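As you look at this complex, bear in mind that one protein chain is not there, while each of the others sits in place.
Right, subunit A next:
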Amino acid sequence: MAAQLQHLGYEDEKLQRVMERLPCRDVQASMLLALMGEQCSYPSIFIYGHRATGKSHVIHTLLKELELPYATVSCVECVSVGLLFEQVLLSLFGSDSASLLSRSPSLSDFVRVYKQLCVQASAKQTRYIVLDRAELLRDMEANLLPAFLRLQELVEDNVTVILLSEIVWDKFRPNTGCFEPLLLHFPDYSKGELQQILSEDSHPSYSPELYSAFINILLGVFYSVCRDLRELRHLAALHFSKFVEPLEQGKESDTHKLWRNIEPHLKKAMQTVYLREVSSVQWEQQLQMEEKEAGVVRGLSAHAHVELPYYSKFLLIAAYLASYNPARTDKRFFLKHHGKIKKTNFLKKHEKTSNHLLGPKPFPLDRLLAIFYSVVDSRVAPTASVFCQISSLVTLQLLNQVGHDDQLDAPKYKCAVSLDFILTISRCVYPMLYCPLVTDWNHCQTPASAAL
């Protein structure tokens, strides 16, 4: 492979060093080097691939190690176009070049200043401008992306723009077309390659075989869910200490037993750290506290630990029932003496569509109160305290207000919590009965079923 690139004039040992730092990316790196060539290259190259497939890493390693003139900008940092231009000029032409730009420069200013600076420092080698997270360029000014794709033509200089993105090129193309860049794909790592790369940052005091066994176990649990190299490295770093704990304590040394030890932790991690419900610091503290007291992991999502006043819980249950059951079934569920409900043609056609799949429906305040009074277990007077609990539920975003704010006489609401949350609440409220009301309704979605 080095023989192929020999003609490009780079020293062999530099190339060797570069290739060592880019494991499993030889093909892509050599293709890029061949495209970059010695003197000049295609005006714009678009590199796409999943997250953590090494796009930025490969480009930056190549450009830095081979000492090519380049400017790299991450489009996330550029809230205004001027920041982008400044950074490019700073990196390519030195620190006093950016002062030539006016306060809020337009693209025309940028091209003019670039041309000026080019005349003073002409390029013998291609200059590279690397734009990371290029999908954000689409949301900036409309002329920015097409102009960068043909920057070489506009500034009349030997410059190549490299765009890096997660999203495919078909989504970038403007309406009237543009200069098509050269498309390059960075494929995802296979399981073997992930194993190879993850095993590289092994802990110095343990053998590499032990670490690769650990990585094997980790991949076995997480590979079907996540292939992102960064996430897997984060998880590996978090769990390795727990993995070798028995080894340190001198209890076990068999890999099989170590695996049995770590597996429930990995499964728990999938519910918490992987979902970022719990930060890694909290997780580590949790692991330390494990021996002393078994505390429940407090996640980030509010639903795990929000405490509501007594009547608010009933109000929320009533809201859930109002949202997910059609109004015509109220008579049957809440009245002692109700008649039969006839099944109309409309009902027959829409039998299959369950409300649980379509989402909550809005309901008026009166209906909420009616259900509330029948659900609550004691006599409640309609005081202002009950009504203001409804407003606080809206503020907590457990209920959503539908319709205009000005509608004071008949406000409409929608329930914004899931069934699991309601079941958790109802367990507190109906400790004896385990909420037959809610589970019953869960099954009786169509009014015709369930002979009550």
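To be clear about the criterion, contacts are C-beta pairs under 8 Å (C-beta built on N, C-alpha and C of every residue); 3 or more make two chains touch, one makes a residue touch a chain; residues count from 1.
Definition applied: contacts and distances are computed from a predicted model.
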Which of "BHLH domain-containing protein", "Pyruvate dehydrogenase E1 component subunit alpha", "DNA polymerase delta subunit 2" or "Origin recognition complex subunit 4" is the UniProt protein name of the chain not shown? "Origin recognition complex subunit 4"
Can you work out which residue in A:Leu68, A:Leu90, A:Val111 or A:Leu396 touches the chain that's missing from view? A:Val111
Residue of A:Ala29, A:Val130, A:Leu154 or A:Leu321 in touch with the missing chain, whole complex considered: A:Leu154
Could you tell me which of A:Arg17, A:Lys64 or A:His185 touches the chain that is not displayed? A:His185
Could you pull out which residues of subunit A are in touch with the chain that's been left out? 3-7, 9, 31, 34-35, 37-43, 48-50, 53, 106-108, 111-112, 143, 146-147, 152-154, 158, 166-171, 176-180, 182-183, 185, 187-188, 190-191, 223-227, 270-271, 274-275, 277, 356-360, 400, 414, 416, 418
